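Let me begin by handing over the structure; questions about it come next.
With one protein chain removed, the remaining protein chains of the complex are shown where they sit.
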């Protein structure tokens, strides 16, 4: 059978993988709300959720999510070649490929999301705390950065939209 | 006279521009110390200063600093074309070119610096607070991101070097 | 008067600046056509033009264009501080901030545009040849990379849309 990209299948798989790894869109929307609530006082969790959904609809975001989660799962199962196995398994601080994939997600709504990504990645509020719990057998080396990046991209989207709304009123 | 790049002149001009805009290497080293002190308990301000100096020795860092400060100065003097003038003058949140130049500095020691950059840019400790004081006539739209980026890159360099030291002891 | 971002003004200024510097949207669409014609045999210049228009509608693209052209114009007028003046005036190969701004434009439709940007920047077909003519008083150090980047981003957009069309037929 000839290969052909099936975008719907990629989109669906992305949602399933996130769910399977214990991350709901509401978990991510709560991070976006945390990042943006002080800037937009009328902001609701529903608006954050809509922004997260929009980010998850982007092809590059889906590709980065699938790739990152796949590497996390393989690390969990011990199926990567040494020393990549050890670096991902132990969330090695000098590894960096997790940050690189995450940045490609943040980029989707422009460079204004970089600082939000860094901030949330340090503070680790909400779901990020659970994803970083090193006491379990679960490995989320890529996923914790990915989730923070989706929340940061969704924040950038909100900032752009709030500007559009403000200009339309004028 | 034929043009030829004079690397020494670029390096010297970078230092002079930073000084002229009120930023000392110690100011930046203090940010690096703030970012790294909890990870390396024997870290000294002198080590941070040496790392900042190394970052400032990189050509791409110098180019980004000169370009960013130049734009800040022109904005301060009101010499940019509208609406770029207004965006830089008012540190427009949706502008983003300041973050882009800053990222090129952070990159110098790899992707592990992204989160430190974002974190410090949000918290604005030390010199970053003064650079963000909007009550003065001074405009530091680019410089505040640049200074945070240098501190983040210097932090990455320290993380790499501390690893080398640890491995040499073993 | 209180500052407020006027998105329409930024969009209009971007078009005016490109025109003023001698670059039409058709010039850029021709580069996109050059890059994509071998992959999509039914591709028309009109489709390329529509993609270029879409790229130019993005805020980060507008910001990068305004910033780059502003620096080119100041270099042409000799108004930048030395040695930044000389580096931009002579399109110094080791400068790099032109490539950085360009990459932020390419990024707008994802990483698949990187190779198209590099390819066209080396070959310099169409309008890029004129922008690189060093025998005139004009300085287009930033603009030539920016134009190539817009063409590359428009190519990425076409690739994504052609995929959507193909999937809709199935």
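Going in written order, the chains are labelled A, B and C, and every chain counts its residues from 1.
The rule is short, and it goes like this: a contact is a pair of C-beta atoms (placed from the backbone, for glycine too) under 8 Å apart; a residue touches a chain by one contact, two chains touch by 3 or more.
Small disclaimer: the values here were computed from a predicted structure and weren't measured.
J.: Which visible chains touch the chain that is not shown?
T.: A, B, C
J.: If I consider the whole complex, including the chain that's not displayed, which of A:54, A:74 or A:123 touches that chain?
T.: A:74
J.: Which of B:14, B:89 or B:104 sits in contact with the chain that's absent?
T.: Of the candidates B:14, B:89 or B:104, B:104 is in touch with the missing chain.
J.: Can you list, in ascending order, the subunit B residues touching the missing chain?
T.: That gives, for subunit B, the contact residues 4-8, 59-60, 104, 107-108, 110-111, 160, 163-164, 166-167, 170.
J.: What residue numbers in subunit A mark contact with the hidden partner chain?
T.: 3, 5-6, 9-10, 13, 17, 59-60, 63-64, 66-67, 70-71, 73-74, 79-84, 86-87, 89-90, 92, 94-97, 100-101, 104
J.: Can you list, in ascending order, the subunit C residues touching the missing chain?
T.: 93-97, 99-100, 102-103, 110-112, 114-123, 159-160, 163
Basically, only the chains that are shown with their structure count from here on.
J.: Just how much do you need to spin subunit A so its Cα atoms sit on those of subunit B, in degrees to the nearest 5?
T.: Angle of rotation between the two copies: 180 degrees.
J.: Same residues or different residues: which describes how subunit B and subunit C meet, taking over half shared numbers as same?
T.: Subunit B vs subunit C: same; shared/all numbers exceeds half.
J.: Just curious, how far off is subunit C from subunit B if you go by their C-alpha centres, in Å?
T.: 27
J.: Which subunit A residues reach two or more other chains?
T.: Where subunit A meets two or more other chains at a single residue, that happens at 110-111, 160, 163.
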